[in-house]
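For this depiction, one protein chain was excluded, whereas all remaining protein chains were kept in their positions.
For subunit A:
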Amino acid sequence: MKEPVHIGKSPSAKPDLQQLLHEVALGDQEAFAAVYDAVAGSVLGIARAVLRDHAQSEEVAQDVLVEVWRTAPRYRPDRGTAINWILTLAHRRAVDRVRSVEAAAARDTKAALLEHQPAYDEVTEQVETRLEQEQVRRCLRTLTELQRQSVTLAYYRGLTYREVAEALALPLGTVKTRLRDGLIRLRDCLGVTA
């Protein structure tokens, strides 16, 4: 594999994912390799955060990335950015996997569930990721305890909101509200616009 050559722009300049995905949709395998390079670490990262098992998260990441290739013709820019399309798919698949794996076996105990915070266990030398982590951690701290627990149980553990309610011994309606309010706070703290 050739290293990408950057002429006249900084090496950190991000490829235009949306444009690349458009080329992927036309069957361009080189464009797909560039998409892979841009997103694989995040796809694997989210799979690992949810599944916490190296082998399984690699399997899921591989499935997701091949799915990106397969369904690129269906990506619709008017529905969201390319990166969010891919990361949503990755999270969905990771959650599906953790649910199917844990469906038969008993779920972790409440205590174990609550212990789990975003792991970020991988030491990363990527400045970008470190900054992102710091910001996310800081913003998670702006949530109320119940909001933070609800959001992290759902996002990082793949619990349905009914399971979150059970784990936290809260009424369903309360959890629904906590999830939504928690995301609103996160959104505002992170300065997300869509």
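Keep this in mind: a contact is a pair of C-beta atoms (placed from the backbone, for glycine too) under 8 Å apart; a residue touches a chain by one contact, two chains touch by 3 or more; residues count from 1.
The rule is simple: contacts and distances are computed from a predicted model.
Think of the chain that is not pictured: of "Putative ABC transport system permease protein", "ABC transporter ATP-binding protein", "Regulator of SigK" or "Pyruvate dehydrogenase E1 component beta subunit", UniProt labels it "Regulator of SigK". Contacts to the hidden chain, counted on subunit A, fall at residues 1, 25-27, 29, 32-33, 36-37, 40-42, 44-46, 48-49, 58, 61-62, 65-66, 69-74, 79-81, 83-84, 87-88, 90-92, 95, 118-120, 122, 124, 126, 128-129, 132-133, 135-137, 151, 154-156, 158-162, 164, 173, 175-177, 179-184, 186-187, 190, 192-194.
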